[in-house]
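This report concerns only the one structure given below.
As you look at this complex, bear in mind that one protein chain is not there, while each of the others sits in place.
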């Protein structure tokens, strides 16, 4: 990656409403991260969005006075060829598919969530064939490039790539950063003064320690959190954990733990929302529509504040920081989805975990983790096996694996699995070539 | 254990309605297992039952013409002193406590079951202090004796003894034998022609293989089971598993898997039963009352057929076979609850597993298990951590451990844990000295 | 394997001087093990031996009045086709190769032994291509047959088959049986009253426990052994272990442990023997010549006593017992070389260990092993990695793996490795096609 040339970055799903975030991220870091060519790639169905957000991106870089060429293309292979980094933020089946992921489980009185449980599995089944295809293109056209995956369920998608390809891949999520920022707020300090010990799986990650000036403040964080107000990520309702739950866990849960620890409340909230303002996907759809209206405004030359409502804050910071840490061989700590390889001894070596990692030009090395206590170990293990089964189902179109993935998932009541899975497969069949072949 | 003397056996909870089973077992095996003194021990509150069942036991041995002295006593230490085997079938808090274990969770729309989930945890919390006390007596009065535990939750109780004492202990359950007999029936063969590969935890055990003449017939068993009728243990309603579930698991589930695989149906059944004939505990209470009426009949000199309705069939066969295999150094295969020690690599060494084991005078050595497939691994791991936490709670009165045990258990919806646990502790407080000390 | 037909057995290396042992074994067990066709297979160079020993075998079965057809053939595929069991007792390169295995290391003042260290590695490198070829034939011609391997180094050869083929394989060695018989002698009891807990690798196996009537007598065995005389296998000189060594190990070493525990004495003895009566291989060569002279005698109709001098006593008992246990689905304990699969947690899953195992028609399941103490763990681990590297070298002709196998082996001083390995490869090159291809 010679600096002379500048970097080539390909962003798959470049028509996403999130794109201005990452553009802003590259602009802010232009001095240290000399991006020369940014390819925003989308599919035919997303072309109109790509056009709008692409023009905004061009106005943004022009306004910032940085020399980044924004390329808009439907030709993924052109974008990937010789890229230094490929980032993925695409969504197979568009928002309509996400809304289905939310609504199908609700029919069965079951949590419908785009990243875990039944909804997450559906999304994974749709996404795995596409990501493996991208990885195949990369192996051919840009074998040294890094794949930085944000596409949810980020851990599962990263694990599928890690298990079934030789591509260099890291998964990213904004959840750890959101948690770190919240922890900083609780401790009335700056996030960069903290060093967090995160361990778990994507969207099932715990803050095990929060070191401030070398001292682990996690108990103080928990105590204050138990008595106060925890503002998590935008797209999850803000319920109280309860003192006993927090004390007995003894570490900081992530926002998505609400699905596990407050299942019934979350389900009721989902049902209510579906009846009123719509599922989160439906809300996002409206939000996106209005965002694209905003983006069309030719006077808009910076990332609009309204994007923050969307729920993915800090994504661009996380992604650009990670890319810069790799590019500049920084030797800094990042919270990434990375092959376990024994870091967490109670999970298989080939699973992908979310973990505090040390990042340089050679990639991310997870910091070793102390053995996990029972209260988080059991939950991680069962969800990890759900993920393993989901990947098998996603790669091979293995119905039995999909059936058991749902059966053992803590958020899915077992007796609904057969009907639920039938709905998932039949209503997503256009995006499930692996199941077509097998059925 | 010199044969000359004959064996001394102490049965704790000797006033149980099950006692005639074990008496019958000893009578049948008298030639190979020369029991001389059988001490039936109970507590003051069970004295009337002890008297009735004790007299029946005496009539049974007299009728059979074997020279077993039946001793009835409330002095546990006298019974344990110099015993060769101590068997446990006691129930702390009597049937009233079991009925509470069933009813308290139902208040929260949660499975109430005496061996797992919320009910099982409550039973474990009551039983652990007593079993550790018994083990303490054994260490002092009969340090070479074997403790053969049937008291439920059998795996957890055995694990508590294994972790916190040096007593030689094995846990027993009739479930594997029931499964083996059913498998034999399905394959239209005799149970003793089969060799089953059981692996899991007590009441969460799978039949991984069924060798008939060296060939693993488990797929045939599953196929036939899927299409036919599975008559499991008496005390669990008989639901169909469904072909897809069975095929995707790929091994034989145990009857108690219904709570995990058919949660909602089982819950509805429990609720209905509670409203109509009563919970299983309430039914058993009536059954027991009528059994004791029967037992009073001085003309009754054998185990009455009605006992089979009670649900614990084959217990005596399992127990007496195991005792005889140890006593006679048989080198035969038994299905027991035994310290894992690496047998199942994805569970901790110090957990107690239910496993096909080789038994001789030196005890039970589990046959090594192949690595487990995802669909049973995840479920086992999370339930194993629930068990670990339950034991910590039971031994140390650790509220946080109890809280998390319920939180991670697949059958307990997390948002009810606080209230549910408060009810469990307050309504069982007379039997929970460890929690009194701590609160 | 329908009984009607009787069993077909193929013995590769059938011209071996050991063959009368296995013939005797089949004769003794004819009632329970109805062998109908026994194919003795050899290569052109061994044809004369095959003829001699084959005629003796025919006289033996005739004399015994059993209906076993002895077939003598150079056509391995004909022998393997539809066989029920294939046994291997061949020696690639004949005794000349063994003598080289002993003499080449001696040039470098290094133990030369046919089953471990430099000599064992050389033998493994020659044998692996042949055994994989046999396994390939079996996969095609007798896919359900069991391969019972005696060919040394038995553990390594069995592991090569286990790792690189799908053939059902078990490795056998007479060492555990010799140790059991010696233990019985020390305890003044019969071997069949003992149950031994053997754990380790082939020719590096320890007797961890010796249960007599349920009691572990290993300490008594060690104490008596330390003060008395241990008559091990015939082909290893009889040195005293010393009390401190035995007490600090705390278990029964195998005869081959002398190479590890008394290295210098063994080396001196080897050097002296090489100068005087010749290496063990040279002695055996003379012994064999005189055995074949004996075998020629048409009046000889039973296994001659002189064969016992040869050193492989109990091989036939071990082999025929194992075959019968499988064929008759006996459910008995045997000491075999079998895939580890987690039995010994500190060794890799895919290593082959020597272990007390439970044997039925479905094969051998190792009894789980308690975690190993440091004094045997470290030695096992390093020798296991030597074996792993040797297999890689043997299968792929990987010079680096061979180099490191010798480098880390405790019996090979590292600075001689380069020259030693050069000699091994060049002097065995006719039998090392995998190295020809690579060099």
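Going by the order they are written in, the chains are A, B and C; count residues from 1 in each one.
One rule holds for everything that comes next: a residue touches a chain if its C-beta (ideal position, glycine included) is under 8 Å from a C-beta of that chain, and two chains touch if they have at least 3 such contacts.
Model, not experiment: these values are computed from the prediction.
Participant: Using the contact definition given at the top, list the shown chains touched by the missing chain.
Facilitator: Result for the missing chain's touching partners among shown chains: A, C.
Participant: Looking at C:44, C:188 or C:244, which residue reaches the missing chain?
Facilitator: Candidates C:44, C:188 or C:244; residue touching the omitted chain: C:244.
Participant: Tell me which of C:51, C:282, C:306 or C:413 is the one touching the absent chain.
Facilitator: From the options C:51, C:282, C:306 or C:413, the contact with the absent chain belongs to C:413.
Participant: For chain C, which residues touch the unseen chain?
Facilitator: Output for chain C: 242, 244-245, 247-250, 260-265, 346, 374-375, 377-379, 381-386, 388-389, 392, 399-401, 403-404, 407-408, 410, 413-418.
Participant: On chain A, where is the contact patch with the chain that was removed from view?
Facilitator: Those residues of chain A that touch the unshown chain are 195, 209, 211, 213-216, 326, 329, 331-333, 341-343, 345, 349, 358, 360-362, 365-371.
Keep in mind that, in the parts below, only the chains that are shown with their structure count from here on.
Participant: Which chain is most central here if centres come from C-alpha coordinates alone?
Facilitator: The chain sitting closest to the overall C-alpha centre is B.
Participant: When the centre of a chain is set as the mean of its C-alpha atoms, what distance in Å lies between chain B and chain C?
Facilitator: So the centre of chain B lies 45 Å away from the centre of chain C.
Participant: Using mean CA coordinates as chain centres, what's the gap between chain A and chain C in Å?
Facilitator: One centre to the other, that is 55 Å.
Participant: Residues of chain B that contact two or more other chains, please.
Facilitator: Residue numbers touching two or more other chains: none in chain B.
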